[in-house]
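Just one protein chain is left out here, and the rest sit where they should.
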Amino acid sequence: MDFSLSNEQRSWQMLARKFADEEIRPISLQCDAIDTPRETWTWDIIKKGSKLGFRTMAVPKKWGGQETDFVTQALVMTELAKADSAISKAFSQNWKWSHLISAACTEEQKQRFLTPFVADDTFVLGKGITEPGAGSDNRMPPADDPKPGLKLKAERSGDEWILNGEKAFIANAPVGKLFFIDARTDPTVPLKQGITMFLVPSDTPGFRIGKVFNKSGWRFYQNGEMIFENARVPHANVVGEVNGAVKKSGGGGGDTTGGDLFGDLELCANALGICDDACESALRYAKTATQGGEVLFVQQHVQLKINRMFAMTEALRSFVLRVAWEHDRRIHSHNAGLAMNYSCDAVQEVTELYMDIRGAQGGAMDHHADKLARDAFIWGHLAGDSVSRMKVTRRIQ
Amino acid sequence: MDFSLSNEQRSWQMLARKFADEEIRPISLQCDAIDTPRETWTWDIIKKGSKLGFRTMAVPKKWGGQETDFVTQALVMTELAKADSAISKAFSQNWKWSHLISAACTEEQKQRFLTPFVADDTFVLGKGITEPGAGSDNRMPPADDPKPGLKLKAERSGDEWILNGEKAFIANAPVGKLFFIDARTDPTVPLKQGITMFLVPSDTPGFRIGKVFNKSGWRFYQNGEMIFENARVPHANVVGEVNGAVKKSGGGGGDTTGGDLFGDLELCANALGICDDACESALRYAKTATQGGEVLFVQQHVQLKINRMFAMTEALRSFVLRVAWEHDRRIHSHNAGLAMNYSCDAVQEVTELYMDIRGAQGGAMDHHADKLARDAFIWGHLAGDSVSRMKVTRRIQ
Amino acid sequence: MYNLHLSAEQLEIRDTVRDFATREIKPVALKSDRLDVCDRRLPMQLLDQASQMGLRTLALSEDRGGAGADHLTCCIVTEELAAGDADIAAVLATTSWLGHLLIDRLMSDAQRERLLPKFTGDDRFHLAFAGHEADTDTRLGVNYHRPASAAAGVRTTAVKAGNEWVINGAKDYVANAPIAKLFAVLVEIAGQLKPKILLVPADAPGISVRAHDKAWPHGCGGDVAFKDCRVPADNLLGDDAAALLASIDAPGEGIPLFQALNLGIGRAAYDAALDYAHLRVQGGRPLIEHQAIGSKLAEMAIRLEVARATVWQAAWASDHPEAIADRSLPDLPLQTIAQVFTSEMMVKATKDAAEIFGAMGVMRDMPLQKYIHDARVCLHSGNGNSEAKLRLAEIIAGYRRPVQALAAE
Partner (left out) sequence: MYNLHLSAEQLEIRDTVRDFATREIKPVALKSDRLDVCDRRLPMQLLDQASQMGLRTLALSEDRGGAGADHLTCCIVTEELAAGDADIAAVLATTSWLGHLLIDRLMSDAQRERLLPKFTGDDRFHLAFAGHEADTDTRLGVNYHRPASAAAGVRTTAVKAGNEWVINGAKDYVANAPIAKLFAVLVEIAGQLKPKILLVPADAPGISVRAHDKAWPHGCGGDVAFKDCRVPADNLLGDDAAALLASIDAPGEGIPLFQALNLGIGRAAYDAALDYAHLRVQGGRPLIEHQAIGSKLAEMAIRLEVARATVWQAAWASDHPEAIADRSLPDLPLQTIAQVFTSEMMVKATKDAAEIFGAMGVMRDMPLQKYIHDARVCLHSGNGNSEAKLRLAEIIAGYRRPVQALAAE
């Protein structure tokens, strides 16, 4: 049993903390306040972070990345998220799919895509699964019905596949250069057996981005529609087997790729950053703001709220580190999923309590407290919805 | 970062699990069902456990103990508590005060008390702080008033001290052979400066045990009144300095002895055992009991409850292990207190959910589910009351 | 017109029963030996006293010797009794309510003439409804929002033999079973489409009662078995009886008597905590002057007042279905709403009350643990709140269970 960090882990953590303090936090509320969803993203912070390795740190060294372990990745996500959860996610989303490239792509594909990805500070990755009519059905397809689930169609035509359909709510869609796209290649069989995954560059003919969604939280982190109208993708861009993609992306067999496992860790490590921010901010506020001539901290109800905030946060930190370590050891475990579900409860309760401690000042809520609660609400449909919880429960032996 | 256990830790854990499965669990519900509080305790299980080292495992090797680390102690408490929380506490209560002996007693005192303690399988320790009129006042004395707090009086008379007064709710009082007793030796000053700690053997003249309390939970673990009527204690039994005891026992300066720190860890490690029991029992029940011809587990609301139970439990386990490791490293931290507070919320919610999944069967609640909820309720006044939470909050920097 | 004034009679009976609970019930119910939830005997003498005060015949119409209390009044009385002792409240609520249903609404004149004097003339004449088939599971569960299997029909049968009915079968979860002198039994009669109700005296040949473990249900419950049990032919109630009794399933459904009982438990815990918070000094001040304790008491008060508003609304609504028809109240099962809400809130309230007592709050021979236990009984009674929410969800969804399935439940 050893909770101490290696020198390398510690130095990544410190690097992230410095970058978060000096570069991210100063722009966080500004980016959040931008009204037009298409304008919340700024390349400047991505480029700066990329130069420090925060875009490519999950890429193996042999392909030019930093090949950090999961514990380091968790530490960095938390530090970045403590300054801005959405900006942290904008970086880690690239790790998620570079894990997938490592796990599922051929050497030729890695050569074609990882090399330019590593070389270009503005090369951002994404993955399209969800569609307007198919969200949870992709995660937990009904046992008794092959029809539900994604509908985007891919048909073979010589050396190419022709893609038609739409994706919705796709993270990084408006800014990404390369996407993994799940498409139905056999509509006659249940979802798990009829899906193929494709690598689709953003400049693919017939492929374009539609609206950018106007999210209430995570405003920096963009999320958009994808439209495929006879989009042509070379057969060489098929990831894994034809009709074999769901297994690889973790939808069915689950837990077989780093990419899927990473997704659970990512959400709980990021939530931890928000919790850290809320705890520190609440404590600082309680120890400086006054009420009746004394600092707010002397109020018993404030102390009790702060207690709950820190207790949940430290429980979450312990859990996140354990999950990261289990990933590094490739231990098969339901803990990553449980930690993700738990992080939803924790981040929402902690940010609500922070709001409560701030109270409405001068007729309005503090922008920072309001932002954290809006960011935390994102977890509700990503990490804490009933489908996600039931799916995790079914993994418990 | 390393969550793996050493061979020694793992072998203690396995030994505890075997003892819990084979010896404790078979008698747990029986002991709980005994109506007369004085009769719930059975020496047989204590002797068996003592022979395996579960009574003395916190005593340094040079005094004949096993000198296990805190991680091992946490693991063992959890395993024993998974079979019966009260019996686990009956063992670990001895570790708590053997930590205190190690930390605060002179070599001569250790010789006099640790040697017979180690040698006698029925030698059990306790500590008397709480009095009928002074519970929380001992833990958080008011800053502006010296009067509140314990009242038991000790007056010097030659080589002896004469003790008069009463203690209440003292764990192990009816079965212990040696007690640490906090007494007022200077009633004119605030509590923290006027308390002395004494070692009081159970056969001290003028000292006797009054009623045994009839607790709803933790029924095996006895809890009684202590009555001092001109009880005579040799000066050689003073622990530390006269008027200096509160500091040593952690009431004021806090966190300076192993004994006090251990108390926080003890409660959260024990709670974890109850949670483990509840989780496993709930899952087993859900996968075997049927409703409408299908196992209960197919119900979505059951899956969601099980999810919450396991998520809270695994978060708690991660937190407990972290706290134990911090103790082994002697890291100054508020985490132990936070974990204790958190364990109260977790153990109560998890046991309530277990009850919920069982439902009332045949017009009555399952005895096991009912027992776990009653045991868990004990945490409310030991680990989760507002005084305890505020005290921990004030440690956060 | 919307009006929350209680009548003079309601105020008076509340005072009377509160006084009875304080002076007579509590000294017996809170004696440390009776607090032991594992060994709670029904205080028959207090039940006799309550009967003499008219509480056993509370809902029976006035011209038949009862108090003719409406549903709201019955709930008010049940809360007050339960603040003294939940078992007493449960027994009386069951008998009083069944007394009204059976005698005022279901018996023929001949039946009434025969049974009314027995009922009113004997303080220990309690009633029970044996409706639930032993070992059947009526939960919706996975069948939520889909037709239920019709497996769970009425399996207790009655066969005509000369001038008698011969009953065979078994019922469980029968409230008041161990003390009832008369049972209303739901039976299937071959050749008849719908189930019927037979009145079975406790001394009928062939009936046997097994009392439940006393620790869990409030009052006293048990299983009832019928083995060639014979009752006179004219013990059969009219065609409406089964529907009326079976649709309410158990006394207290439809009208929130057991939610009022639950409220009484919570109030007793709150009152105890409030007293103690005034008395107990800590940090140089009474507990109540500490912010953390004051806030906890305020939360308890909020839960109690809100729950009471909900219970009273449901009680009144069950007497005034026309208020749902005219849209003054929503077309929702208000008693189910009161059940889920009250049972969850009262567990919280009793636990918070106990925590204010510190170590004394965990003692089995002190009232607080009894209150927690009693509140948990309410939380887990029947099929529990998860099931109650599903039943509510079906109604919200506008789903109509097929009649066949309904009959089978």
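For this structure, a couple of remarks:
By written order: A, B and C. Residues from 1 in each chain.
Basically, contacts are C-beta pairs under 8 Å (C-beta built on N, C-alpha and C of every residue); 3 or more make two chains touch, one makes a residue touch a chain.
Everything numeric in this text was worked out from a predicted model, so none of it was measured.
The chain we do not see here touches A, B, C in the full complex. In the complete complex, the residue from A:Ser50, A:Ser85 or A:Thr130 that touches the missing chain is A:Thr130. Chain C residues in contact with the hidden partner, per the touch definition given at the top, are 1-7, 10-11, 72, 142, 144-146, 274, 277-278, 288-289, 291, 294-295, 297-299, 301-302, 305-307, 309-310, 312-313, 316-317, 320, 323, 326-330, 332, 334, 337, 340-341, 386, 389-390, 392-394, 396-397. One chain is missing from the display, and on chain B it is touched by residues 299-301, 304.
By the touch definition given at the top, chain A reaches the unshown chain through residues 33, 35, 130, 135-137, 140-142, 144-145, 147-148, 168-169, 213-217, 291-294, 298-299, 301-302, 348, 352, 355-356, 359-360, 362-365, 373, 377-378, 380-381, 384-386, 390.
Simple rule for what comes next: only the chains that are shown with their structure count from here on.
Chain centroids computed from C-alpha atoms place B closest to the centre of all protein C-alpha atoms shown. One simple way to say how far apart two chains are is to compare their mean CA positions; for chain A and chain C this gives 51 Å.
Note: centroid distance chain A to chain B, computed from Cα atoms, is 41 Å. Residue positions of chain B touching 2 or more other chains, listed in rising order: 386, 390.
Chain contacts: chain C has residues 290, 292 touching two or more partner chains.
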